[in-house]
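Omission of a single protein chain aside, the complex is shown with its protein chains in their original locations.
Moving on, here comes chain A:
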Amino acid sequence: MSRLGTRGLVLNEKLLFELSDSGRKGYSLPASDVPPAQLDAELVRDTVEGFPELSEVDVVRHFTRLSTWNYGVDSGFYPLGSCTMKYNPKVNEVACRRPGMANLHPYTPDRLAQGALALMYELQEGLKEISGFPALTLQPAAGAHGELTGMLMVRAWHESRGGGRTRVLIPDTAHGTNPATAALCGFEVVPLASGPDGVLNVEDVRAKMDDSVAGLMVTNPNTLGLFESQIREICNVVHEKGGLVYCDGANLNALMGIARPGDLGMDVMHFNMHKTFSTPHGGGGPGAGAVGVCQALEPFLPAPLVVKTGDGFRLDHDRPQSIGRLRAFNGNFGVMVRAWAYLRSLGGEGLKRSSELAVLNANYIRARLEEVFHLPYKQRSLHEVVFSDKNLGGDCHTLDLAKRLIDYGYHPPTIYFPLVVHGAIMIEPTESESKQVIDEFCDAMLAIAKEAEENPELLHEAPRCTKIGRLDETRAARQPCLCWQA
């Protein structure tokens, strides 16, 4: 069995404040040959307490050494469920850094930005084709922002018909941002319990659906990695009672080329373009959260939209029913370029293949681990699989397993989420990984389960191979130390 994690040369690093030495600087300017203009004395601060003073080489080494502590998709397997930490092909990075893409000024007139507008239009059309929605905005800056955009449109649609709907149904297997979005849009959140098989039951939706409910927010496939098998009937029930169905499209990488949310009856959906269509993420962005809508919601889309004219493309600002602008200029254009490049390099068949591989990889992990790890929901999952720590021996829990995986050289999976599984271990391998990588990971998981039986201290004391061992997460949360002090 191969084990990536091992002791090696891990560079120590002080804080910038500790590296500082008086008088060092990282620039060299000629002596001023004009008389200094004095600021008003009251505007001048006496001294800057403890401001670090460093040379260029100090700073370069500091950040380079810190970067060696990173663990990312480019360093190894990163099976963080729900986050889709897949490999982002470097060609897409090249595409978005081309000067014509990277340096285009957002105030460039439409007629001089035809290439960028054509790219946005093609991306828009491609996403519409993948999702089955007839209209779409590229503007939102990330997934949760897309949710906000979508739910503001749901609210605007109800208001245009007289309003009065104040509640939104959200299943317990939805993404955590869904209730936050509904609340931010002024709705009361009504939780819906999923059934014993981990999916929503149409009768439960029917029982809660009345004329005070604006709609249902559903993640499909849900956070258990399960396809909502009754979704079409559920959409019908919501529609019959005058509501709309919001789909959290964060897990679209399980469906591309196989099922289209628009065809299933969903009315509005955001895409996590940075997850499904290639952009490094996890460090705070930028992302992009395009939102597709049904025909009835089209008038409410944020302005402007890219439209095709007789001989080119232009930004259409004349949208009287629009919910307004959700993002400065036209969204995170660099992410759109990467998404476009990803779509065009894979093509329809390639996207379908990528969904098939994402699902195959998750099911392969499920099959290899389900005899040892407890699988609370037995049916075949799509792109991710959720185990629990129920069968883990030696008084070891999910957290101990996660920490021990670090010693084996893996980023731990998502843990303690979704909440419907006690001690959840949520694994999403993504389509990027080879059988060899997945087998090595499964070997590590099985080896750790064995260690839990035979030598549980290895888990309780993990991680041991890292620069810093097990952190006291409780104390860090209860008594956080957020400021540097000499």
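Everything that follows uses one rule, which is that a residue touches a chain if its C-beta (ideal position, glycine included) is under 8 Å from a C-beta of that chain, and two chains touch if they have at least 3 such contacts; residues count from 1.
In this section, contacts and distances are computed from a predicted model.
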Would you mind picking the UniProt name of the chain not drawn here, from "Sodium:proton antiporter", "Glycine cleavage system H protein", "ABC transporter permease" or "Glycoside hydrolase family 57 protein"? "Glycine cleavage system H protein"
Thinking of the whole complex, not just what is shown, which of A:Y87, A:Y364 or A:F417 touches the missing chain? A:F417
Take the complete complex as the reference. Which residues in chain A touch the chain that isn't displayed? 390, 415-417, 419, 422, 473-474, 477-478
